[in-house]
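As you look at this complex, bear in mind that one protein chain is not there, while each of the others sits in place.
Which chain is which? They are A, B and C, in the order written, and residues in each are numbered from 1.
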Amino acid sequence: MSVCIDINGVCIGGGAFQLIAGPCSVESKAQIISIAQSVQRSGAALLRGGAFKPRTSPYDFQGLRAEGIELLLEAKKITNMPIVTEILSERHLPLFENVDVIQVGARNMQNFELLTILGKTDKTILLKRGLANTLSELLSSAEYILAGGNSNIILCERGIRTFETHMRNTLDLSAVPALKEMTDFPVIVDPSHALGIARLVAPMAMAAAAAGADGIMIEVHNDPENALCDGAQSLTPEAFHDLAKKVRKVRQAL
Amino acid sequence: MSVCIDINGVCIGGGAFQLIAGPCSVESKAQIISIAQSVQRSGAALLRGGAFKPRTSPYDFQGLRAEGIELLLEAKKITNMPIVTEILSERHLPLFENVDVIQVGARNMQNFELLTILGKTDKTILLKRGLANTLSELLSSAEYILAGGNSNIILCERGIRTFETHMRNTLDLSAVPALKEMTDFPVIVDPSHALGIARLVAPMAMAAAAAGADGIMIEVHNDPENALCDGAQSLTPEAFHDLAKKVRKVRQAL
Amino acid sequence: MSVCIDINGVCIGGGAFQLIAGPCSVESKAQIISIAQSVQRSGAALLRGGAFKPRTSPYDFQGLRAEGIELLLEAKKITNMPIVTEILSERHLPLFENVDVIQVGARNMQNFELLTILGKTDKTILLKRGLANTLSELLSSAEYILAGGNSNIILCERGIRTFETHMRNTLDLSAVPALKEMTDFPVIVDPSHALGIARLVAPMAMAAAAAGADGIMIEVHNDPENALCDGAQSLTPEAFHDLAKKVRKVRQAL
Partner (left out) sequence: MSVCIDINGVCIGGGAFQLIAGPCSVESKAQIISIAQSVQRSGAALLRGGAFKPRTSPYDFQGLRAEGIELLLEAKKITNMPIVTEILSERHLPLFENVDVIQVGARNMQNFELLTILGKTDKTILLKRGLANTLSELLSSAEYILAGGNSNIILCERGIRTFETHMRNTLDLSAVPALKEMTDFPVIVDPSHALGIARLVAPMAMAAAAAGADGIMIEVHNDPENALCDGAQSLTPEAFHDLAKKVRKVRQAL
């Protein structure tokens, strides 16, 4: 069984199963608080939201950045949910002082200088598998964090790049049982980014739960059609509520 | 919901969930009958077994071929289970007269001449996705069978080829909900061939059930260590019995 | 150095460098003879042309089939060029009696029954690498032909399937020097099918020559815009003439 990574009293791993939910990007105070409250009511234990957004093009919305983190902290204050948000540069680390879980995205999985610096903090690091990285390389990247003394590491499968173009990426769920043989770090799954299609998120979230994941991370937006990023893969709060119920049933069956 | 393909009274699709199980290769009369009886006791509705084996090297065991089909038919007579076995050439078609489900393997998914001929039979065809084929191409191959007038088609996800070498292939479970949006043909999953590692089969079988598959196909061998092919991915009858129970629980939770 | 496979007096391998050219599909007597004569004037030693066409969809043009082979044989009579054309089923083998080189396409690289039967003929077999097959698997497939006693085998790199969508496939030119370390069979390259874009064919043909290929196979059509298949990747006879000159210069430089 994976170890429990304690995040303000919430265990990831250790036999628990957690839902992490929230919007691709923090867009406004009203938006993040509203989404936080609704996913919390549906059972999400952690709030995710993008402040610094790694976008393929420099001309796409880059996130609210420092302001986005402030808004996440306000949502945390109101809901008491620990927050997860992505870091893009060690230069921004001071802004993450009150962030509970620092996400290293797929594109930075082998940004070894960043990993080394995060290894010297006591933050929980959510390390996503790169789009073309093997499980063995994912563990080597985790080792960069561990080598600095930080063992608060959560691994995340979020899809790999293959020839199939129907979905954005190919979700490799076999990473879950395989990683569980290789390591004690908790392993969660992000079906939203892997698939890029909201309709496919719920069945793959249930599959992730059945495969033994320690949690799932789901993009939820109050108004997906007008989301500033990744609207096509975001669930409405209602759809997330429904998914959360189904996933719990799958977990109880195990 | 997918249509029911009726196989001697067993529905694949139509809301049912079926287990198909049996050895990679038929090796002897005692072996196939013993495995058939044990997987039947565990709830498998169909018996699978390889007679004609497509092996990468000509120097590997090529299956018992015609004799293998005869042994499968004996197991069918004793257990009353419909049988599934792979065809490698239209030339062998007469041998498949009493076979219930003819499998077209991943390597022949775009053997269009074979598909065309199978389209003129009234056999149920189990069409496996090729290792480098998109879902759209899988449906185009099904269309070759359909164009001849045969709509008894079951699609099967069995892993695609990616850069990851930890498992034999990468099981693309998102194919299940995606295909269900695209077609009414039932969709089953073969985790044994996808993963190539027996320990990973059970969690991925449960994940396939949770993702909405109409059935799973599992390799079971009474003596995996001495199997003439694919022993590393074969479950013992006991492990299959355990898997079958778990998968049923997942299905009940949905 | 690779061995010379003698095809009616034309060596493939053995230090020679050959151009194989012709249309994707044989469309009419006038078309195939006109293209044959023009590519011959530009230096092509062999004529290629599709009679049996493996098309993803059953509703696409499937080739002139038996009639296409007859038209190729007429072009052979007039030009004296050996001809190369693809086989899709062992059932068609009698039609190939006067065909000089039988092509096994990428989709049939692991159609082991077909390979076994071709191994019992004395025809030269042009074996294309499958879209998701390793070099080691390509050699294992060649071994199926060799095991029957036929060592007249030419290997062909024609692109593999990757995540890149700009071209149809990714031409893996490193297959050329790698295969030359592993085997004595000649190795040719088909940049037309790999790239699917006529403008990229000439530079990659030159690159193939520089990498040490024993020949290249190029699609040439007298009227690419109205070709019944693969017009987008076909060169005009004039463009082929220009390419042939450039490739010869690269070869002389080696």
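FYI, a contact is a pair of C-beta atoms (placed from the backbone, for glycine too) under 8 Å apart; a residue touches a chain by one contact, two chains touch by 3 or more.
Keep in mind that this is a model prediction, so the values were computed, not measured.
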item	value
Among A:Asn8, A:Ser34, A:Gln110 or A:Asn222, residue touching the chain not depicted	A:Gln110
Option touching the unshown chain, where C:Ala147, C:Ala210 or C:Ala232 are the choices	C:Ala210
Given A:Phe17, A:Phe96 or A:Tyr144, the one touching the chain that is not displayed	A:Tyr144
Residues belonging to chain B that touch the chain removed from view	161-163, 165
Residues belonging to chain A that touch the chain removed from view	54-59, 88-91, 107-108, 110-114, 116, 130-132, 137, 140, 143-144, 147, 160-161
Those residues of chain C which, in the complete complex, touch the missing chain	132, 134-136, 160, 162-167, 170-174, 176-178, 181, 194-195, 199-200, 203-204, 206-212, 246, 249-250, 252-254
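The criterion applied here is as follows: only the chains that are shown with their structure count from here on.
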item	value
Centre distance in Å when chain A and chain B are each reduced to the mean of their C-alpha atoms	35
Geometric centre distance via CA averages, chain C-chain A, whole Å	48
Residue numbers of chain A (touch at least two other chains)	162-163, 165
